[in-house]
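This part shows subunit A:
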Amino acid sequence: MTNGWVDIKNTDMMLIMGGNPAENHPCGFKWAIEAKRNRNAKIISVDPRFTRTSAVADLFCQIRAGSDIAFLGGVINYAIENNRIAHEYLVNFTNAAFAVNNAFKLPGDTDGVFSGFDAGKFTYDRSTWNYAGPGAAVPAGAAPGALPPMPANVDYDLTLQNPNCVFQLLKKHYSRYTPEMVERITGIPKAQFLKAADTYTSIRKDGDMKQVGTVIYAVGWTHHSFGTQIIRTAAMLQLLLGNVGRAGGGVNALRGHSNIQGATDMAGLYDTLPGYLKVPTPADANFDAWMKRATPTSSQPAPWQSWNYYSNTSKFTVSLMKAFYGDAATKQNDWAFDYLPKVDRDYSWTYLWNDMYDGKVKGMLAFGMNGVAIGPDTNKNIDALKKAEWLVVGEIYPDETSEFWRSPRVLAQGDQNQIQTTVYRLPCAGFAEKDGSFSNSARWLLWKNTAVPLPGDCRLDHGIVAQIFLKVRELYNKEGGKFPDPILNLTWAYSEPQNPPLFEVLKEMNGKALADLEDPATKQQIKAGQQLPGFAWLKDDGTTSCGIWIYSGAYTEAGNQTARRDPSDPSGMGVHPGWGWSWPANRRVLYNRASCDVAGKPWDPSRKQVWWNEDSKKWVGNDVPDFKADSPPKDHMGPFIMNAEGVGRIFAPLSAFADGPFPEFYEPIESPLANLLHPERSTNPVVTKFKDTDDKFGTVKDFPIICTTFRLTEHYHYWTKNNPMNVQLVPEPFIEMAAEMADEMGIRGGEKVKVSSARGEYIAKAMVTKRIKSMLIDGKKTYQIGIPFHWGYRGIAEDEGKTARDLANQLTHTATDPNAHTPEFKGFLVKVEKV
Partner candidate 1 sequence: MSQETMRIQKMSAHAGAIPGEDTQRTYVVSKLIDTTTCIGCKACEVACMEWNDLPFGETVFDNTYQTMPETRWNYWNLILFNEHEREDGSLQWLMRKNQCMHCADPGCLAACPSDGAIIQYANGIVDFQQANCIGCGYCITGCPFNIPKFNPQTKRVYKCTLCADRVGEGLEPACIKACPTGCLHFGSKDDMKDLAEKRATQLRDHYNFPNAGVYDPAGVGGTGVMYILHDATKPELYGGLPKDPQIPLMVKLWKGPIKWLGNIAMIGGLIGLFIHYLRFGPKDREDQDIREQIALAQEKAAKAAKEKNEEEHP
Partner candidate 2 sequence: MSQPDLLLPHGRILRYHFHERLTHWVAAGSFIYLMLTGLAFWSPWLFWLALVFGGPQISRTLHPWAGLVFFFAVSYMYAMWSAQMYSTENDKEWWKNIEHYTKNEDDRMPPVGRYNPGQKLLFWGFVFCGLLLLASGVVLWFPEYIPWNLRLLRYAAVIVHPGAALLSIGLFMIHIYMSVFAERGAFGSVIRGDVSVEFAKRYHPIWYKEVVGDSTNPPK
């Protein structure tokens, strides 16, 4: 979230789409209700199903799963056509005025692709996706295929009239997303779409800048083969309306798991290092080459400034290497650059399983992660695990992954005794049995305490990892082996190495001084060994260590900041600066400089976040300014300090995205019709599919119904099927379908139906409801169904034989988003039959 949970209470308008917060984040959703109650705010709910969020919304639109970009593009078009835009914000805080390379072409002009498409390789040469300006040429001697840099000084037109400026391109691009086109693609009747567009953009009616709107989404947007671009479209809309950085505004991802934000920050993912640092590639010959590639250079109109905070990348990275390798990371050995594995291809989730399926991945450690159930394409994952040599599962309940060898699929195939995989199942600790911090969706780090002892023979998860690692290290110590250096030199200086106390780990993550440090400006001193107060102190000379730069400040000399419990909120705006600790630097709303006009005065004086204090010549406020504290407004430094341009990106240049600088509507991989904008280029052109036996794709001829998966408020993923309370609330899996469709098929509520996709089948009872209606997609009657996915083959109801022991992900496919590599769980094709 750019903002936070409590901050939602400050909004006037909510577009809730690709998410169902009333069901999946009920306690956070209270702040949406508070906004309704106290500000007469409105909720627009756009969803394939009428959900419990829709039940309290002021306007509901039933959208075809996967057509979100068409809807949002239509809203952008509406906002521009009706001048419902934040002009001053747009010109000064976004790249709307930036001129774009003449060679850049929009998909409207080039058969559904942007300029630079290689139809053979399904990739883009992105060199034309750049701003215009001096210095935007590929430097001599660069590697073949290297992208040009952004121009140091960008050509611009503050009147926004230049036909090649971002705003004009945006306008042209989305002028194709007419209300009629939106209706044909999304199935939302034109009148209803216009009502939604009018309602949402009404906050900018007659040039008003006081009101604020927020966009709230969840995995209903990410689970697509163009998921990142849906979110981009929303971000662009928010920039267009001047809603980013403002209390009650922003683009708010509601994350689904207690510490999914922390796991992302911590880089439990192949393509990043802690704090969103870029991983080294084999092409990075040494540390400096890596830093040169990873560090952006600023690019903005000449009279403007850009802080370009990522120019500090090397400080963050050296400090990380010092945290990982301590004294073994020196300037002489390139900060142990060789210790890091180099990454130059896609190792993401579906590739991981595909590699295991192909016999390349021999062993897997799965902790708190039910990979078989989570899918996509459960059957493929089961088939992949059959080929693994070993699997280690750390869990608190019996799960589908650890028991893949006795899944219904394996039992039906009868090849259990041929499965050579050795499976270890280790009993782990429940949340109440361990302490440590979670980072919530609002980036708040909150410490929790141990309440009960471990039951039975369970061990702490981090203890198990430590014990395994230390045993491996012992083996390398004793026996030697391939490149043991990173293993032997990894810092593990915890007071109890077998069970590292988590507060010590948090201290390491926060970072400490390795030598005496002094801030030249304030003369503040930090002694060697002391905890750092924040990431501003990080150095790239090896005198600081920090496990994750964005968490620097979480555990300072003042103690564990994540355990702070001061509930006060002096501004009344839900900032709560003394509760826990928020990254970065305890800021609660990101980009909050944008809550002020160019002169540094709040857009809405009744919702003051930060502002320029002319007397102290500083940015001050109710929140920590997300800005260079002493940069006066007249310097025109951009508020989006993490972007090299300093401004919000309506046009995302160069390598930012794999599939285009503007989002274009593409059909889901399995879709009932060809893209109405460009039928020849129907789906996301850079998405590729696996071609294994288990990777089958269906067409509308065989699978005429659109299917989407979802969560219920009564259950949590594949966890609460072990909890008798939640099982009582919703005891059985079901399939939600339109009453009209059920009538046509002769299905009555409660009867068993079989849903099949090209990959697999799923049997559950029908929930026949008026909450889903038939839709006219390009004039053709189309149905959608929804499947809640909380069941499997191990659980209370499952073990009692009350379910078909199917997993919803037996139906889903493995095509992924090219940017985030997230699979397309939503909006695939199925057929439905009465059992």
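Behind the choice of candidates: all candidates are chains of the complex that A comes from, given by their letters.
Just so we're on the same page, a contact is a pair of C-beta atoms (placed from the backbone, for glycine too) under 8 Å apart; a residue touches a chain by one contact, two chains touch by 3 or more; residues count from 1.
If you're wondering where the values come from, they're calculated on a predicted model, not measured in any experiment.
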Touch-positive candidate for subunit A in this complex, from 1 or 2: 1
Residue ranges of subunit A touching candidate 1 (in the complex, touch as defined): 22-23, 26-27, 29-30, 33-34, 36-37, 40, 50, 52-56, 58, 60, 713-714, 724-725, 728-732, 734, 749-750, 765-771
